[in-house]
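Missing here is one protein chain; the remaining ones are kept as they sit in the complex.
Moving on to chain A:
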Amino acid sequence: LSNKAFPWFGMDIGGTLVKLVYFEPKDITAEEEQEEVENLKSIRRYLTSNIAYGKTGIRDVHLELPDLTLCGRTGNLHFIRFPTHDLPVFLQMVRNKHFSSLHTALCATGGGAYKFESDFRKMADLQLHKLDELDCLIRGVLYIDSVVSSGPSECYYFENPTDPDLCAQKPYTLENPYPLLLVNIGSGVSILAVYSENNYKRVTGTSLGGGTFLGLCCLLTGCSTFEEALEMASQGESTRVDKLVRDIYGGDYERFGLPGWAVASSFGNMMSREKRESVSKEDLARATLVTITNNIGSITRMCALNENIERVVFVGNFLRVNTLSMKLLAYAMDYWSKGQLKALFLQHEGYFGAVGALLELLHPS
């Protein structure tokens, strides 16, 4: 049995969301139960008996990994998220629940582990153990992929991405994953080339990420949440906003092998006042989503070519409930590489950093 004291948390504080993974032990002996302090029990009960916390905290029940053996203990792994701007509320709760009395280290990654370190200390009397977010990300990806055996496959891809009727989600086995391009789409985007668990490099990144999608959607449509923005996007038509190749050349631009449906200029139609007046908020949301997604796709494709890597795994919370973007990415990788590149996705999208942080708590590297 692990001598690591409970509770086991891993935390990833990003620019937009805080991701928290919590291991709920199910193999607690009667002896342990007796020794367990009240604070610990109360935390466990609070987290496991709710699926929403406060106004904005959410437990992604569908991602829960039950009966997981971790460090010799068996239990359920829970996945919880809340907006980074609600971190003070979270800290207040931590303080109320006397978390600090448990004398446990809290492993945290993401920029917020650095930015809010002193808040944790001052408001909750907690010392953070800060971890590099890319180290955690990779560790988390590899771990989750290795432990998920039942239920839907952790890794999947889209079959026939170029044919909307035949396009279908299919399981994929990441048995021999290297080399791998790992694209993490959070508020911004980081692109990593991974050669082994401990050998990776950050190839590049872009500031046009999930934060840009939501930020522009809020300005353009007045929405306020990611879910709202996605909902609008699903109902809109981007071709009213974007200028396509066929809008300019009447069809394909054969001289350069550009198909007529390709976007020539994102938001290009919005140079015209009449067209600005004729588009809906849903159209604008859809165009924003398509623009950001395609851009990530083309930067990724260039990196894959430069690094000579054929497998690309997309992760990050931008892809949460965002089948539109995933299919677009799958399509773009396949079409522009003439089938050379494969886009892969993972069920636990945005939680890998937090998982990596938890693993660091249990197995310090």
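Assume contacts are C-beta pairs under 8 Å (C-beta built on N, C-alpha and C of every residue); 3 or more make two chains touch, one makes a residue touch a chain; residues count from 1.
Just so it is clear, contacts and distances are computed from a predicted model.
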{"item": "Omitted chain (choose from \"Leucine-rich repeat protein 2-like\", \"4'-phosphopantetheine phosphatase\", \"Small ribosomal subunit protein uS9m\" or \"Coatomer subunit zeta\") - UniProt protein name", "value": "\"4'-phosphopantetheine phosphatase\""}
{"item": "Among A:Leu63, A:Val141, A:Cys155 or A:Met270, residue touching the chain not depicted", "value": "A:Met270"}
{"item": "Which of A:Ser153, A:Asn184, A:Asn294 or A:Asn322 contacts the chain that the document leaves out", "value": "A:Asn294"}
{"item": "Per the touch definition above, residue among A:Val94, A:Leu284, A:Val313 or A:Leu329 touching the missing chain", "value": "A:Leu284"}
{"item": "Among A:Pro177, A:Gly209 or A:Gly350, the residue in touch with the chain that has been omitted", "value": "A:Gly209"}
{"item": "Missing-partner contacts on chain A, residue numbers", "value": "14-16, 110-112, 114-117, 132, 134, 186-188, 202, 204, 206-212, 214-216, 218-220, 222-224, 241-243, 245, 248, 253, 255-256, 262-276, 284, 291, 294-295, 298-299, 302-303, 305-306"}
